[in-house]
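Structure provided below as structure tokens; questions to follow.
Excluded from the complex is one protein chain; the other protein chains are retained at their positions.
Chain lettering (A and B) follows the sequence in which the chains are written, and residue indices restart at 1 in each chain.
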Amino acid sequence: MKKSLFIGALTAAVVTGGVAGAATLDDVKARGKLNCGVTTGVPGFAAPDANGKWEGFDVAVCRAVAAAVLGDSEAVEFVPTTGKTRFTALASGEIDMLARNTTWTFSRDTDLKFEFTGVNYYDGQGFIAPKALGVTSAKDLDGATVCIQTGTTTELNLADFFRSNNISYEPVPIETNSEAQQQYLAEACDTYTTDASALAATRATFENPGDHVILPEIISKEPLGPLVRHGDNEWGDIVRWTLNALISAEELGITSANIGELSGGTNNPEINRILGTEGNLGEMIGLDAEWAKRAIMAGGNYGEVFEKNIGENTPVGLARGLNAQWTDGGLIYSPPFR
Amino acid sequence: MATLTDPPSSGFRLSKLIYDTRYRSYTFQFIALMALVALIGYLGSNLMQNLRAAGLNISYEFLGEPSGYDINQRPIEYDSQSSHMRASIVGILNTLIVAFLACVTATVFGVLAGVLRLSHNWIVSKLMAVYVEAFRNVPVLIWILIIFSIMTVSLPGPRSFRGEEATSSMLFDAFAFTNRGVYTPKPEFTNPIFTSGALNWLLVLAVLVASWYGARAIGRWATRVQEATGVRPTTWYLTLGVWFVPLIALMMIMGLTWVYPELKGFNFRGGIQIRGSLIALWFALAIYTGAFIAENVRAGIQAVSKGQTEAAASLGLRPGRIMNLVILPQALRVIIPPLISQYLNITKNSSLAIAVGYMDVTGTLGGITLNQTGRAIETVLLLMLFYLVISLSISAVMNVYNNSIKLRER
Partner (left out) sequence: MSDTELAFVRHDQIPEAPPPPSERGAIKWVRENLFSNVTNSVLTILSIISIYYLATFVVPWIMNGVWNTSSLAECRDILQGAKGGCFSVLSERWNQLLYGFKYPNDQYWRPTLAFLLLFAAAAPVMFFDLPRKLLIFTGLYPFIAYWLIWGGTILSPIFALLGFVAGYLVYARYVKNSFFIGLFGGIFAAFVAWYIGGKIVELLNIQNPTLEAVPSRDMGGFMLNMILGTVCVSLSVPLGILLALGRQSDMPVIRWICVIFIEFIRGVPLITLLFVANVVLAFFLPPGTTFDLILRVIIMITMFSAAYIAEVIRGGLAALPKGQYEAGDSLGLDYAQSMRLIILPQALKISIPGIVNVAVGLFKDTTLVSVISMFDLVGMIRGPILGAAKWNGVYWELLGFAAILFFVVCFGISQYSQWLERRLATDHR
């Protein structure tokens, strides 16, 4: 009994928790660490490496925010959350922001009282099936057994898709991605459905990735992005504009390689404003002038982060597609910095 | 409490609230009550503040909204347009189904293992000891996962039943064992008069109950004859007839046919599908709890003193009758109360369904509904309430039983 009393007393006396109130920024600064909610492990998006260091596309957003606010991209406490716990963790103040491929939906934004601060990946739900099954379209799946990872919007999209196409199916709900993968590979289900990006990541880990096809139908829109609590607009602005800074940096050609040179001053006023050599954007957002520079230096611009974690040269091997810059025909678009 | 001699009462003083044993208990109870009220008030006000800060509220309206998700095992009509409430009821029924199946099977396993462990056969009793110790000392979650893995990895997929060079085939063309579950033939009634499904089964149930009463009446008649004449008439064929003749007649009238499972498209269609997740959960719970029941049974039988066996033997009873008439009635008094609490454990452990994707109430109400609506407090509260109701009703049954078998001494 002594031990836990002691832990309790210690927690009360020494540890100061995050505050679910208005001033998240002050709390993060006082704590010296950013508490960032991530998944329990999706390769490429957020997963601990062999040394337990978190890496991935969503992780990079956390690190950029930490760099902007605290000046240290390592000052992040990563909190693994499941589909069930992520919203409570955010609502209760256990985490300051959630970067866990979470779909931006109406009810989450309004009913659950969260604020989505942008989209860092445009995804959609797809299906994977063994080639041997001879299925070419998701509409051929009448009567199939479908593995779903629970705790996401996937179940709802799936029910809607099959209902609107008037075909039947047998859902097999699974808790984790790895277990769903096992079920699928053991042929306990005919097809596995989740976000197309995760399907690509999962297929990359199969023994014979060529034996499996990702069906052409994308049955839902899944704009994934970081989110914060309603009601703390200052903090929401910081997360939103950190993400936008990464996106603008790619558009304007600021990379982690040339950022030192560019921050000496350039002819492009927008670059200067982002890097803090002109104007007072940092002051407006409640940070110092170099906040965006640090955020970009943490992992590079949006394009660099993408290529490093989930791009075509990684095992996940995703093409930019919808996630190309608007100038390249994609949807990634940042409002102007001025 | 120590109640000492009453001191001469000399009026009430405040210090008596602490020092006088007559008043002290009121003081304590008052303090405890105040502390409880303060604690509840504190937690409640925290809740209110947190909810207000997050802009949320407590509301059960979500129960009436369409759930939007599908459930694979549906004892009652349900689709994705049904309400969350209905999804919860489907989950509750699934919980009850798996709990019932596991309770029956666990009892069979437990009684068998418990009796066999007392066997004089060395190898059998040692095997049973290994079974009991192996299952009692490993977490049930691990057993569930192991049995589920056996199901999915060792059994063939439906695809291996297909085509010319099928690697698997159905047992008697009627049973298919696949990694998605076991498919068995399904009885269907073709007589046009009997179209309503539920009513048909009620009819079957009614006939079975009637047969049971008939069989009991035959037994009583045989006993009366035996008491009058000393010879017990042979009744087994009568009993058999009472059980089967009405049932078969009913089946013929209703036009019973068996629908066999057939491989169509991706899956077997027709017949009854017992899903892999149900089987894994059912057997894991049954085998795990069976090990505990075996210990209860063994303890119960050993609790009957040896003198009872010897007394019965000296009365000239045969070994089988000693067991039935002397040992078991006494052992049951010891066995039944822990047996019922094992049933309670099965019901509670069935909440581990979540690990294998069986859609019990923890999977629907406490799983997908919670995820989709984000109403954590409400759903967890409802979930606890459900289990509490089940537990309390089983405890109530147990108390009634305990009182009815209480030894009446003195």
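Everything below uses one rule, namely that a contact is a pair of C-beta atoms (placed from the backbone, for glycine too) under 8 Å apart; a residue touches a chain by one contact, two chains touch by 3 or more.
For clarity, every value in this text was computed on a predicted model and none was experimentally measured.
**Q** Taking the entire complex into account, which one of B:121, B:302 or B:402 touches the absent chain?
**A** B:121
**Q** Considering the complete complex, identify which of A:133, A:167, A:185 or A:213 is in touch with the unshown chain.
**A** Final answer for the missing-chain contact: A:185.
**Q** Consider the whole complex, including the chain that is not shown, and state which of B:107, B:296 or B:362 touches that chain.
**A** Result: among the candidates, B:362 touches the missing chain.
**Q** Identify the residues of chain B touching the omitted chain, counting contacts across the whole complex.
**A** 1-4, 25, 28-29, 32-33, 36, 43, 46-47, 49-51, 53, 116, 119-124, 127, 133-134, 136-143, 145-146, 149, 153, 348-349, 351-352, 354-355, 362, 366, 370, 376-377, 380, 383-384, 387-388, 390-392, 395
**Q** Across the whole complex, list the residues on chain A that are touched by the chain not included here.
**A** Residues 1-15, 17-21, 40-41, 43, 48, 51-52, 77, 79-82, 84-85, 88-89, 91-94, 175-179, 181-182, 185, 204-205, 207, 315 of chain A touch the chain absent from view.
As a convention for this text, only the chains that are shown with their structure count from here on.
**Q** Once you find the CA centre of chain A and the CA centre of chain B, what distance in Å lies between them?
**A** 43
**Q** Quick one: in the complex, what on chain A touches chain B?
**A** Answer in residue numbers: 20-21, 83-84, 87-88, 91-92, 108, 111-113, 132-133, 141-145, 150-152, 155-156, 158-160, 162-163, 169-175, 182-183, 186-190, 229-231.
**Q** If we count contacts the way the header does, which residues on chain B are in touch with chain A in the complex?
**A** Residues in contact with chain A: 50, 53-56, 68-72, 79-81, 152-153, 157-159, 179-180, 264-267, 269, 276-277, 354-355, 357, 359, 363, 367-368, 370-372, 374, 376.
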